[in-house]
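For this view, one protein chain was removed and the others were kept in their places.
Every chain is named by a letter (A and B) in the order it is written, and numbering of its residues begins at 1.
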Amino acid sequence: MMSTATPLADSRPAAPAEALVLDSVTKRFSAAGREVVALHDVSLQLTPGTITGLIGPDGAGKTTLMRLAAGLLWPDEGTVHVFGLDMRHHGHQVQASLGYMPQRFGLYEDLTVQENLDLYADLQGVPHAARTARYRELMRMTGLAPFTSRLAGRLSGGMKQKLGLACTLVHPPGLLLLDEPTVGVDPVSRRELWQIVDRFVREEGTTVLLSTAYLDEAERCDDLIILYEGRLLGQGKPDVFERPLEGRTFKVRLQREHHNRSLEQKLSTLPEVVDAVIQGDAVRIVLREPSAVEAIHRALDPLGVVDIEAVPPRFEDAFVSMLGTRGRQDADKPDHDNSSETATDGTQPPRSTADVDLRIPTTDDTRPVIEVRDVKRRFGDFYAVKGVTFDVARGEVFGLLGANGAGKTTTFRMLCGLLPASEGRLVVAGIDVRRTAAAARARIGYMSQKFSLYGTLSVAQNLRFFSGAYGLRGRRRAARIRWAMEQFQLTSVANSNSGALPLGYKQRLALACALMHEPEILFLDEPTSGVDPLARREFWHRINALAARGVTVLVTTHFMEEAEYCDRLAIMVEGEILALGTPSQIKERARTAERPEPIMEDAFITLIQSRREQPARSGEAKREA
Amino acid sequence: MPSAPELQSGNSRLSVEPQRGGALMRMRGMLRKEFLQIARDPSSLAIAFVLPTFLLLLFGYGVSLDAKRVPIALVVEQPNADTQSLCGAFEHSQYFAPVYTHSLPEAQRAMLTRRIDAIVHVREDFSERLRGPGQAAIQLIVNGVDANTARILEGYVNGVFSQWLIQQVSRGSSVPKSRVDVEYRVWFNRRLRSRDYLVPGLIAVIMTLIGALLTALVVAREWERGTMEALMVTPVAMREILLGKVLPYFLLGTGGMALSVVMAVWQFDVPLRGSFASLLLGTTLFLLAALGMGLLISTVSRIQFVAAQVAIITTFLPAFILSGFIFDIGSMPRAIRGFTYIIPARYFVSVLHTVFLTGDVWYVLAPNLLALAVMAAFFLGLTRRISRKRLD
Partner (left out) sequence: MSRIVALITKEFLALLRDPRSRFVIILPPIIQLIVFGYAATYDVTDVPFAVYNECPGDQSRELLARFEGSPYFRHVATLTHEEQMAPLVDRRDVLLVLHVGPQFDRQLNTGGVARLQAIVDGRNSNTALIVLGYVQDIVTNFNLQRAGRGGVPAVPVRLEIRSWFNPNLVSRWFFVPGIVGLLTLVVTMLVTALSVAREREQGTFDQLLVTPYRPWEILVGKAVPGMVIGTLEASFITAMAVWWFRVPFNGSLVTLYVGLELFILSAIGVGLMISSLSVTQQQALLGAFLFLVPAIILSGFATPIANMVPLVQKATVVNPMRYFIVIVRGVFLEGTPAHLLYDQFWPMALIAAFCLTAAAFLFRRRLY
């Protein structure tokens, strides 16, 4: 037990011992009679006073590693030392100088901000005298000062996350463990969180271990640890991973903007290309070797490509090319028995290269598929959506971006007929949703952010139900189910409970279910939240293929790089559309002298900040319907 | 609330490094948190205070085994002076609400449609036989479907009949007066009201709900919401976490108990013959046992839904059925009777019945209290043993 006499400073040993050392750690779990190796022979160490990023796809063992470091789990083999002390024997002692924020922040939602802080201060034994100053400091950094008497449950996601962080920092920890602290949080909050963490490392010499699914965050870390299926793939500074890619990354631009989706499809089928991804008006590619660029030139020549520009590699490129091949193969055949299936590249629906049509899909029907006019939605006396107007054309990928509570989900639900609009006109596929929602529903596909499937039903049963629900029967139903199984590589898991599948599978199944009846419009509500970068990329390949075939896609997202995949997007703040246009148009608004090439995140933050500088009318009320 | 470190460092912040608070500070933090949560969570307050009221009212007014004004049919085939006095006896009894029917089939029909529970059948030749050499007979037909009511009804009819008979025979001189009379002395519950034993028993059921179900739910909730994980990585010790749960819910349970006792005594007029001290002692021991069970359940199951199911099946149902609260343990089959010995509520029901209806009879209370103490120690000790500050 902690002695009351231990001085504050002593809890963080001054000795330059490594903050965290894992020595050939193996951790197994037995789930449903099967033994799963969560971590396999992992050895690593953290340098004091640095930020280390823990990166890896779903199920790589990130959370297990965090919990081992926190002393919540004991390794089956090997040892874990924090500040030179073995967690197995001195766990309790070490925990006095640990800060740990679990995935859901560990907050008591029925306590106020202040009460949460007081609780953790009490538990950490922070003396009363030291509290006032500490609280003031934390509240100033997190911007929570005006909300101290608000219940934690009523805070927005970003604020919760900052409060969670503040609670772990009431007593300055020597080692700070943050488990996916930025999941589901908007870019502004994300940026603020990083500022806080950075400051702590700088001023208090805290060592930070942070797991993340955002690859752009990796570049902010001093050191990176890459985990894959419980194995350590590498540890080093970000540029160590990027170096092998020098000279292999390019941006490809077509003459007309609209071609880039088809271009991306074309490029990703070329054997020289490791990775192709849409970035605004261009397609970013990673090649197998620098010399392959000639081959690309040759392949694209007939299509009127204007330019192929060499760009510096990003960590994302490195991650994808490192895991890409391996990840795709393994993800598609967990049983390693259906190699025939993976022979055709799983990242996209099998289409022969010859099929790729680089013309803009032209139809005589120029009427918008979705028409939104002055739509408002009121909850009590609070307007969640206050007068939104936009159109979506056929075959367009339209994105709705916004922070939590900006009203994008409300708008989305109104379009699907899940929520009636208080005012305004909503036309989907030529049908007025406010009047005949049921008729419109037969023509739309919907995928919600939680991949809401019947978890206790098997994959095949889910497909059977959704095809039946849309009135498919007989041969057509069987054909569609077969199609879904093949297209989405679900055959090997057809009889598994969908609830027990890895997230990537769930997402594919959810999309398959939404597509059973071949809808002309697809609604995707944060379709990639929580999914690792590889699965996200694969998902977008599919969406692009659908859009190329004329399916209209409306999507909401938190991921700024995903906004780049959209043809057009609307940024929503406090129930209003702040900006509407193509990604390049929107990025244009953030272009400044010192930032000639802004990314989407910059644009988003600039827009929101310019908005905040206006006198705030509606106060801080953040509320998502 | 000024604490030691505060006083110490208040005036000398610069010279002395502020001291880090210890177990006391952590304990206080845990307790304050728990009380705030209870105060803000309508469902735990509801379980502690609304539910007891609801159940007590429901049982107090809705459950009774005291049959009064039972509807019976009197089938008198040949009315005359003799039968009139018999019918009068039934009419004057507070236990019966007689109706007259003319034929047995009609009465049978009334019985099938549940309008009456019994038939008193007086045959045509009743008077004739009464005065003749043979013995006259009155037939009582009870509906045996509800066996208990039927049995009580038989007793009532028997009583009325004996009374009438004594009156009858005392008029005629030929009958010997020598006979045995039963003088009844009913101890503890002179009015023979079922409410007087149902209500104290019900308190045991309510305390089980508060102690085991509520605790199981709140601890499982911490696991579900991920706050337990965050707590475990702070310097707080496991025993402090457990104590932080036991103490508030113990107080909450005591509050629920007080409310129940007040309602029992003032609303339902149940006598309280024993002392508050013995009531408090019994409650304390039982609550500790129930809290221990609740903690154990949630430590093992960690999911609210499962914890609730397990708590209901292992604590609530046995407390309801096997504690002697409604059904006499003595009448159960031997195997089930043996099983009741491992149910804490059994001992608490016994304590409550004794304290309420008998008084502080220590040679009755002591073994029950001892059993409760052993169970409390067992469950709390086991929980302490298997709770570790680890997830696996």
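Definition applied: a contact is a pair of C-beta atoms (placed from the backbone, for glycine too) under 8 Å apart; a residue touches a chain by one contact, two chains touch by 3 or more.
Source: prediction; values computed, not measured.
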*Considering the entire complex, write down the shown chains that touch the omitted one.*
A, B
*Taking the full complex into account, find the residue in A:Thr249, A:Ser262 or A:Ser448 that is in contact with the omitted chain.*
A:Ser448
*Return the single residue from B:Gly88, B:Pro105, B:Gly155 or B:Gly381 that touches the missing chain.*
B:Gly155
*From the list B:Val99, B:Ile342, B:Val361 or B:Ile386, which touches the chain that is not on show?*
B:Val361
*Which chain B residues touch the hidden chain?*
43, 54-55, 58-59, 61-68, 70-71, 109, 111-114, 117, 129-130, 133-152, 154-155, 157-159, 161-162, 165, 168-169, 175-194, 196-197, 304-306, 308-309, 313, 317, 321-322, 326-328, 330-333, 336, 350, 353-354, 357-358, 361, 363-364
*Spell out, residue by residue, where the missing chain touches chain A.*
413, 416-420, 438-439, 441-442, 444, 446, 448, 450, 452-458, 461, 464-471, 473, 497, 513, 523
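As a convention for this text, only the chains that are shown with their structure count from here on.
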*Whole-Å gap between the CA centroids of chain A and chain B*: 55
*Which positions of chain B touch chain A when the two form their complex?*
2-6, 9-10, 13, 17-23, 25-26, 28-30, 32-33, 36-37, 40-41, 225-227, 229-237, 389-392
*Mind pulling up the chain A residues that touch chain B in the complex?*
1-9, 11, 29, 67, 70-74, 91-92, 95-96, 98, 100-111, 115, 118-130, 151, 167, 171, 177
